[in-house]
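So, chain A:
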Amino acid sequence: MTPQSPVLLVVIPLIFAFLTLPFGWWRKGLCYPITLVALSLSFLASLHTLHTVITTGTIHYWLGNWEPPWGIEYVVDHLNAFVLVIVSFVSLVVAIYSKRSVEQELPEKIVFFYCVFLLQVAGLLGIVVTGDMFNLYVFLEIASLAGYALIAIGEDGAPFASFNYLIFGTIGACFYLLGVGYLYVSTGSLNMADLFQILPDLYQSKVVLVAFAFFMVGVGLKMALFPLHVWLPDAYTYAPSTVSALLAPLMTKVGAYVMIRIMFTVFKPQFCIELIPVTTILGWMAAGAILFGAVMALAQTDLKRMLAYILVSEVGYIALGVGLANRAGLTGAILHILNDSFMMLALFLVVGAIMYRSGKREISQLRYLHRRMPFTMAAFVIAALSVIGIPPTCGFFSKWYLILGAIDASQWAFVAVLLVSSLLNVILFFRVIEHAYLEPDEEHAGGGSELAITIEEAPLSMLVPILIATAGIMVFGVLSGKIISTVIQFAVPKCF
Partner candidate 1 sequence: METIESIRPLLAVLVTLIGALLIVFTGERHRNLREFWTILVSVLKFVIVISMVPFVLEGRVLEYTIITLTQGVSLQFRVDQFGLFFGVLASALWIATSIYSIGYVRGLNEHAQTRYFFNFALCLSATMGIAFAGNLLTLFIFYEILTVSTYPLVAHKETEDAIMGGRKYLAYTLIAGVVILFAIIFIYTLTGTLDFKPGGFLLGRGQSTTLIFLFALLILGFGVKAALMPMHEWLPTAMVAPTPVSALLHAVAVVKAGVFGCLRIILYVFGPELLHNLDLWLILAYFAAFTVIVSGMYALAQDNLKRRLAFSTINNLAIIVMGAALLTPGAITGSIFHMGSHGFMKITLFFVAGAIYVKTHKENISELDGLGRQMPLTMGAFTIGAMGVAGTPPICGFISKWYLAMGCLEAKQVIFLLVLLISALMDVAYFFPIIYNSFFKIPKEAINPHLDEAPAMMVVPLVITAVISLILGIFPNAFFHFFNLASTAAAKILGGM
Partner candidate 2 sequence: MIAAFDLVLLLFVLICAIAAISVKDLLSAVIILGAYSFFMCLLWAEMGAVDVAFTEASVSAGIGTVLFIAAVSKTKRRSKD
Partner candidate 3 sequence: MEVTVLVQATDKAFEILEKARNEARELLYSSAKLTSEAKSLAEKREARAFLSGAQQSRLAFRNFTITFFILFAFWILLSGRFDLFHLTLGIICCLLVSYMSHDLLFANTRVGDIRIMVRRFFSAGPWFLGQIFSANLHVAYLALSPKMPIDPQIIRFTTKLESDISWVALANSITLTPGTITVDIREGEFFVHALDRKVAYDLNTGEMEDKIAHVFMEADHVYVQDVLDVSRIFGALK
């Protein structure tokens, strides 16, 4: 008796998404609770999955009870289960947060919004959980379409940003599909495990090489790896704040997950390391991403845009970890999937809350904010410290493993990039923190103004998710050793 949780965690959000329309048509207010219920159930299912994986090992779930190369199979190993829990939890947190912000930003579209929101989450979960190349494509498209729509309803520039995203996303998806096609032509199979068995004989085949190249480019587009990131800043800047908070942590991470999956469990690691120098190229691209993202972020005056560029840089960290192609590097990359999800979640939630309360997002307008929204800004500071990599926040530990990996691989340039980038992040974030916390002298002469500015903290439904995310940042920092020893060390492919 196989556990049903792997399929339930995808199907529950799907079914609830379908239910949202009728229920929302009946009573508009029902959408929010429906979403919460769906995502909590999904989260529980993913926890159950993770638990099962840890206790009994990899789960194979045959959909429709057809055995693998013929039917579609869900394969949940440690890596999957880990990412699943992240995705479902982050989306649950964002869903809790969404209530007020959606009511303010999109009062007319609540029903459709929650419907697409659930579809988006289901798509992301479906990408992660599947063990079939084509099924991955289908869910990739669900997630992408939902993403385009969610981004397009943002503020002024959103439709155009979303259109650009659509173009690049479609190119990415098409390339992925082409890759699947090329692999199918040369092997005749779509199942990942099956491909893993068949492919080694074909590593010299040009078809397979080209397929691999297209996978890389396609996934790179989806995860916004450096030269292919062009769509990202605009899209995440203009999207509604809830959407940015959902997509920024998850979309790129899921892309990164797909990359790891294809590189190391569809193809053999030695293929990407020795036969063709993919990892080296990936490493250099990632290094470029890290620096470019940080430098571009420096040039921004808009807080949300700055975060978007930081996201580019953070994606670089994950890719760098993959590119190092050793145990420590990959551990760092997988750990960074978790950490970065929470960091980006916290940052984008905070920006959303700030915009909700004050409508401001230029860095120079943030003055007095620490008095108006003390908890929100405290969360921002902690998340910022984590991005910089100050212990004991979680960002430090992924950086630790990445540097460890880089030293292990004797890639001194990467070490330098990692170190320099954290300094750049210091400049980035302390610029914001200075604006938010430190005020010019003359305005508070005599210290009497302490109580003059009243606290206007974000509403509780927004504050609680922010605090959860922040707590996550701290807790995962301290627990990183535990997480690695229980999950991540099994998620790294055996041969490292």
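How these were chosen: all candidates are chains of the complex that A comes from, given by their letters.
By definition in this document, a contact is a pair of C-beta atoms (placed from the backbone, for glycine too) under 8 Å apart; a residue touches a chain by one contact, two chains touch by 3 or more; residues count from 1.
Remember, it's a predicted structure, so these values are computed and weren't measured experimentally.
The candidate touching chain A in this complex, chosen from 1, 2 or 3, is 1.
Chain A contributes residues 385, 388, 390-392, 396-397, 399-401, 403-404, 407-408, 415, 419, 422-423, 426, 430, 434, 437-441, 444, 446-447, 449-451, 478-482, 484-485 to its touches with candidate 1 in the complex.
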